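My questions all concern the structure below.
Up next, chain A:
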Amino acid sequence: MKNIYLPHIAEIVDVKQETSDIKTFTLRFKDKAVGKAFTYKPGQFVEFSIFGEGESPFCISNSPTRDSIECSVKKMGKVTQVLHEMDIGDEVGIRGPYGNGFPLDELKGKNLLFVAGGIGLAPLRSLINYCFDNRKDYKTITIVNGARTSKDLVYKDEYKTWEKAKDAHLHLTVDCQEDNWTCMVGVVPKILEEIKPTCKDSIAIVCGPPIMIKFTLPVLMRLGFCPESILTTLEMKMKCGLGKCGRCNIGNLYICKDGPVFSYAQLNGMNYDH
Partner candidate 1 sequence: MSEWEPKIVGFLCNWCSYAGADLAGTSRLEYPPNIRIIRLPCSGRVNPLFILKCLSNGADGVLISGCHIGDCHYSEGNFYARRRFAVLKKLLEYLGIDPRRFQMSWVSASEGDKWARLVTELVEEIKQAGPNKDFVRKND
Partner candidate 2 sequence: MKIGVFVCHCGTNIAGTVDVERVSQAASKFPKVKHSASYKYMCSNPGQNLVKDAIKKHKLDRIVIASCSPSLHEKTFRKCVEAAGINPYLIEMANIREHCSWVHKDREKATQKAIELTRLAVSKVSRNKPLEKTYTTIEKKVLIIGGGISGIQAAIDIAFANYPAVIVEREPSIGGRMARFDKTFPTLDCAACILTPKMVTVSQSEHVTMHTYSEIEEVSGFVGNFTVKIRKKARSVDINKCTGCGACYNKCPVKVPSEFDMGLGKRKAIYTPFPQAVPNVPVIDRENCLYFKTKKCGICKKICTVGAIDYDMKDEVIEEKFGAIIVATGFNQFDHSVYGEYGYGKHKDMITGLHFERMVNSSGPTGGKIIRPSDGKEVRDVVFIQCVGSRDEQKGLPYCSRLCCMYTAKHALLLREHNKDSQAYVFYIDIRAAGKNYEEFVKKVQDEYGAIYLRGRVSRIFEKGGKLIVRGADTLSGAQIEIKADLVVLATGLVAQKDAPSLAQMLHIPYDKNNLFTEAHPKLAPVETITSGIFLTGACQSPKDIPDTVATASAASVKALGLMVQDKLAREPLIASVNQDLCSGCLACLKACPFSAIEEDEIEDRKLRRKRTVAKVREAVCTGCGNCTAVCRMAAIDLEGFTNTQIMEEVETL
């Protein structure tokens, strides 16, 4: 019998404190064969099991072009609390990857605009690094990344690489001015309006807190992006990850199975609770 709910064991091989409540865990499957068989696309997610506590879904935050599996986790509830107390050498369960990930083929040959807020950068980071690792497939890459304060910015180590890359622009912003802060100040939608990225041949990929998305979409529309060229990755209460347990639907689609990446056009046509 094949048990679709059965996770594989993975060991935590590295833990990085990103912010006061976000940690990035690097994982390695105990069973090497499982590790080899495990392939994923940017935007996909996995179900983490903490034995005795439960399961929680997290997107894989690094690119499949790199060797390790990384997930960034914000301390929120029961599972994440315990996960944050875990350390190198501890073991967790992983099943997945689930969901559809980003439509990589559609993105090819396009200008890419990444708009992220807070931990929303996690799923985008996977795609960003994927694009940098396949640089020739894409045109200009613009990244707008915001957080409440500079302390809440994630993946700080990688900003230099992103900045330096050819045809790439990184715009960092915090909500309010701080001492020793030299980048931009203001909420993400405001920054977008300032930098006016081109909509031509462009796809925008947006991920962040609901309030940011709410105010970013009209800005993108004003900038000329059509709903089809705005992608986002959604989060909602998920449990099984398999489209069976009945929680994460928006309309007749399940975020876990049919998402989590959706275009704004798709979402527009749907009735959902929010």
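Everything below uses one rule, namely that a contact is a pair of C-beta atoms (placed from the backbone, for glycine too) under 8 Å apart; a residue touches a chain by one contact, two chains touch by 3 or more; residues count from 1.
How these were chosen: all candidates are chains of the complex that A comes from, given by their letters.
Not measured: the values here are computed from a predicted model.
Only one of 1 or 2 makes contact with chain A in this complex, and that is candidate 2. Those residues of chain A lying in contact with candidate 2 across their complex are 85-87, 90.
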